[in-house]
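A protein chain is absent from this complex, but the other protein chains hold their places.
Let's turn to subunit A:
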Amino acid sequence: MVSVINTVDTSHEDMIHDAQMDYYGTRLATCSSDRSVKIFDVRNGGQILIADLRGHEGPVWQVAWAHPMYGNILASCSYDRKVIVWKEENGTWEKTYEYTGHDSSVNSVCWAPHDYGLILACGSSDGAISLLSYTGDGQWEVKKISNAHTIGCNAVSWAPAVVPGSLIEQPSGQKPNYIKRFASGGCDNLVKIWKEEDGQWKEEQKLEAHSDWVRDVAWAPSIGLPTSTIASCSQDGRVFIWTCDDASGNSWSPKLLHKFNDVVWHVSWSITANILAVSGGDNKVTLWKESVDGLWACISDVNKGQGGVSAVAEGQQNEQ
């Protein structure tokens, strides 16, 4: 049911750690241990190198595209403790901001919902999470949550923007009162939820279920239901789906998706949140869907019910 339509030869000289499509699927950003970030135009099955961005002094772990209303902006984070924000200006990509406030490798970057402005959350091995907000005129404001996770923070993921209370259109110029939240995962085996209150970030919830380092967290996009959903994965081989039914965000309950035989490194949601992708140490990416009765099933041949997307696996050489 799926086929490879394009193979992009990035010419990175070392391991790739992340690849991300932009909002429209027209550009691809990759980052590598070779310290570079590359951007390709992949429209119509092509692969044209647009930019080869140098600036990091160590392996680059992640890249993240900002919402197009802010222009063409890409963030990258690296072992060199830096977070760099790149911007396309007059057809060329340049460094527009560099944050060096972390004491250790920065492992994860994630842009907030565009409704909040241009805000980047960064998680680092120094245990802190920093929030970089663009305030205009080339200026960025930094808020830091120190000791968010002991030993280190491995992942950050924003909650979708939901306007609390009424859905009536606000008069122009007035910003709706958003409650900003994001989730983080760390080496303390915890998933934490952070909430902004009076301009300060506070730990709202501590989700305990993993028995080893949490490697990734992913907050599911909103499909209009009052429930919130977070996926987390860990070195303990488990993937949990956390759900919270009430709007106040107080009671989260975990459900075990699956126990894998190896470390699970990444979880991510499709844009309509109906499929969760899980990549693990077992060289496979599996895709999961939730059934009506709340059970999670690996989508098979649609015999399970009209799912239609298959599991994807590494191949043996020469196999088709």
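The working rule: a contact is a pair of C-beta atoms (placed from the backbone, for glycine too) under 8 Å apart; a residue touches a chain by one contact, two chains touch by 3 or more; residues count from 1.
Methods note: contacts and distances are computed from a predicted model.
Within the choices "Nuclear pore complex protein Nup85", "Calcineurin like EF-hand protein 2", "DNA replication complex GINS protein PSF1" or "GTP binding elongation factor GUF1", the name that UniProt assigns to the complex's undisplayed chain is "Nuclear pore complex protein Nup85". The chain omitted from view is touched by exactly one of A:13, A:52, A:141 or A:208, namely A:13. Those residues of subunit A that touch the chain absent from the view are 1-21, 23-26, 28, 30, 32-33, 42, 45, 59, 67-71, 88-90, 114-115, 136, 169, 172-173, 215, 221-224, 263, 265-266, 268-272, 274, 277, 279-281, 283-287, 289-293, 297-320.
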